[in-house]
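My questions all concern the structure below.
Of the protein chains in this complex, one is absent; all others appear in place.
After this line comes chain A, so read on.
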């Protein structure tokens, strides 16, 4: 199936005007599949880490959101052990006007501002609420351990 014009355009733009701290490279053999890496935002427990993600544009894209998942282990209340992300724009609040770039920016922002009230990883969220410094320390630890560039 031919690749929609929109995907081609987005890919071109991701390459031509990359977002600082974010890389997305499509697979040679499947242009709907991207290897993504996001730099942990500054002033966050994830600072200094480079997180790998995989991103897949489903058939219905952009009517449906891309499927996206962390490959690098990360200690975050909105990301579970399997790397799945709890983010409204990836679900109900998706809009076809959103793009790969905007989604990745949202994820980067999520790293900077964890939201334990809308948790995906319940244990992490619990700890974040009860012992935020401890949780942040763990997050930092994990970043060092798993996301070292």
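As a working rule, a residue touches a chain if its C-beta (ideal position, glycine included) is under 8 Å from a C-beta of that chain, and two chains touch if they have at least 3 such contacts; residues count from 1.
One rule holds for everything that comes next: contacts and distances are computed from a predicted model.
The chain absent from the displayed complex carries the UniProt protein name "DNA helicase rad5", chosen from "Sec1-like protein", "N-terminal methionine N(alpha)-acetyltransferase NatC", "Exosome complex exonuclease Rrp40" or "DNA helicase rad5". The omitted chain makes contact with just one of the residues A:30, A:93 or A:122: A:93.
For the chain left out of this panel, the touching residue among A:15, A:31 or A:63 is A:63.
Even with one chain removed from view, chain A keeps its contact list with that chain: residues 4-6, 9-10, 60, 62-63, 93, 95-97.
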